[in-house]
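Working notes, structure below.
A single protein chain has been omitted from the complex, and every remaining protein chain is retained in its original position.
Chain naming follows the written order as A, B and C, and within any one chain the residues start at number 1.
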Amino acid sequence: MSLLLDLFTIVAVSGGLFFFLAGTVGLLRFPDTLTRLHALTKADNLGLGLIVLGLLPQCPDIVSALKLVAIWALVQLGGATASQLIAEFARRGGGER
Amino acid sequence: MTPATLYGLCAAALVAIGLFGLILHPSPLRKVISFNLVGSGTFLFFGVAARRGAVAGFLGDPVPQAMVITGIVVAFAATALAVALLLRMLESGAPTVDGPPEQPDDLSP
Amino acid sequence: MSLAVDLVMVLLILTAAVWTILARDRRDAVIAFIVLGLLLSLVWMRLLAVDVALTEAAVGGGATGLVLLRACARLLPVEADGALPGLRLQVAVGVLCAVVGACLAAVILSPPEPAPSLAPAVAAHMEDVGLKNPVTVVLLAYRALDTLLEKVVLVLGLIGVWALAPDLFWGGRPASLRAAVPSGTLTFLARVLPPIGVLIGIYLVWNGADHPGGTFQGGTVLAAMWLLVMMADLGDPPETRALRLRRLVAVGPALFIAVGLAGFGMADGFLSYPPGYAKPIIVAVEVALALSIAVILGLMVAGPAAKEPDQ
Partner (left out) sequence: MAEFLFAAAAIVLVLTGLGLARMLWGPSPADRMMAAQLLGTGGGAIAVLVAIAGDMTAVLDIALTLALLAAFAAVALTLGEPGSKRRGGEE
């Protein structure tokens, strides 16, 4: 059972790392601000999400597990709002002079 | 080389970089930012001292750690005061490299 | 392996630091400084100073970044901002700063043996105080006078900011923090996040007695939530003459001083606690201080009064 859980952790955390890779590559390679923003949200959602999911079986106690989920939920809320604000900002031309 | 030493060297570099900006930047706001860099480097110095003083079952010497916490808060207060001073200076029309002040309607007589 | 990771970290920090100085636009410099604050918070984690990491995460990345970005917003964009003076002067100053940096590096590379530490002195008193977080013990018992003076500095700083208001506006409201263009998304965030944030702030204060956390970290989080509400235009900054507000500013430091003075009668002297009662007293002082810190930090960001007081 423990082996299975460890395997789950490794798979999920690796998945999270992949999405962080995707987020970084997108941020560096995509052509304009809004597409880059799209790449960024992948790291927010799936990168951190999969890492948190993978860590859940390794938690020493229930409070830590709840905190992990809270962290992910807060990043969802904050990341989504930040993306929206940055997008509005970029659309209004706030980015350029 | 231990990680603590490495971060100590990083702290020295931060102080040097901050000092460079503090001396050379003509704009007051940039000076405030540079000063914060010097502060960050200094705090990191304390962190290295704290890490080295890890005895008596502690992960680090708590006295420098507590001083850094105090220092971070005081540095923030100093930054806020400096920024308020700088904005007031611009509103009162003092010529600086930051250019003419914006025209806040509430200041017009 | 481990040292390679630290090298990467140092490289990232130096990149952010150099860009903070060299960026042409002042707003780019502030963004680099926010990045630096995030990185430093991770460094404090690496140095096993979790209390400091929490403070840096809340103050370095959050509050200071907000003050600086707000200042950028109120300055007109000018091209000349990032321009450094001539190359010859740059080289001269660069050499000077390199010498200072080299001296500091030399100090780091020749540390005293054994490393000086006050940890044993703190450990000896941990039992008497009854708290399990050594940093809180230092802040509120072992070196309580430092902490008290730091609170006084905060209050003086706030008075300094307020004193910059033109005479006409004394006691009025600070300039609004609201975003230039209203945004439904921001309003949504400012309605949903503060209840959670206030809970986390209280948790950090309460947790600070025995685990990493404490008044500064909790107070800063509370201040950040208040500022978020003000930025979303769900509430204006309060009038600086409001008596209730001024009481909140003073309650923490005042209680701290009162406890300190009571030490003359009930214990060994100024700021010493009667044996057996140290923990409840410290927790009470911490709660009052957290309230005051939250209000003071929020008001310092809001700035001096910019409107005539209401009649």
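Going forward, contacts are C-beta pairs under 8 Å (C-beta built on N, C-alpha and C of every residue); 3 or more make two chains touch, one makes a residue touch a chain.
This is a predicted model, so every value here is computed, not measured.
Trainee: Of C:Val5, C:Leu168, C:Leu261 or C:Ala284, which sits in contact with the chain we cannot see?
Mentor: Candidates C:Val5, C:Leu168, C:Leu261 or C:Ala284; residue touching the omitted chain: C:Val5.
Trainee: Given the contact definition stated above, which residue among C:Gly157, C:Gly213 or C:Gly263 touches the chain not shown here?
Mentor: Only one of C:Gly157, C:Gly213 or C:Gly263 touches the chain omitted from view, namely C:Gly213.
Trainee: On subunit A, where is the contact patch with the chain that was removed from view?
Mentor: Those residues of subunit A that touch the unshown chain are 6, 9-10, 13-14, 16-17, 20-21, 23-24, 27-28, 33, 36-37, 40, 43-44, 47-48, 51-52, 55, 58-61, 63-64, 67-68, 70-72, 74-75, 77-79, 81-83, 85-86, 88-90, 92-97.
Trainee: Contact with the hidden chain only, please: which subunit C residues?
Mentor: Missing-chain contacts on subunit C: residues 1, 4-5, 8-9, 11-12, 15-16, 19, 25, 27-28, 31-32, 34-35, 38-39, 41-42, 45, 50, 53-54, 57-58, 61-62, 65-66, 69-70, 72-74, 77, 175-181, 183, 186, 189, 193, 196-197, 200, 204, 207, 211-213, 217, 221, 224, 228, 231, 306-307.
As a convention for this text, only the chains that are shown with their structure count from here on.
Trainee: What whole-Å value do you get for the distance between subunit A and subunit B if each is reduced to the mean of its CA atoms?
Mentor: Computed from C-alpha means, the inter-chain centre distance equals 30 Å.
Trainee: Which whole number of Å gives the spacing of the CA centres of subunit A and subunit C?
Mentor: Comparing mean C-alpha positions, subunit C is 27 Å from subunit A.
Trainee: Which parts of subunit C, given as residue numbers and ranges, touch two or more other chains?
Mentor: Nothing qualifies.
Trainee: Once bound in the complex, which stretches of subunit B touch subunit C?
Mentor: Listed in rising order, the residues of subunit B that touch subunit C are 1, 3-21, 23-27, 29-30, 32-34, 36-37, 40, 43-45, 47-63, 65-70, 72-81, 83-88, 90, 97-102, 104, 106-107.
Trainee: Per the contact definition, I'd like the list of subunit C residues that touch subunit A in the complex.
Mentor: Result: residues 77, 181, 183, 185-186, 188-189, 192-193, 196 of subunit C touch subunit A.
Trainee: Mind pulling up the subunit C residues that touch subunit B in the complex?
Mentor: Residue list for subunit C touching subunit B: 2-3, 6-7, 10, 13-14, 17-18, 20-21, 26, 29-30, 33, 36-37, 40, 43-44, 46-49, 51-52, 55-56, 59-60, 63-64, 67-68, 70-72, 74-76, 78, 80-85, 89-90, 93-94, 96-98, 100-102, 104-105, 107-109, 111, 115-120, 122-123, 134-135, 137-139, 142-143, 146-147, 150, 153-154, 157-158, 160-161, 164, 166, 175, 214, 216, 293, 297, 300-301, 303-304, 306-307.
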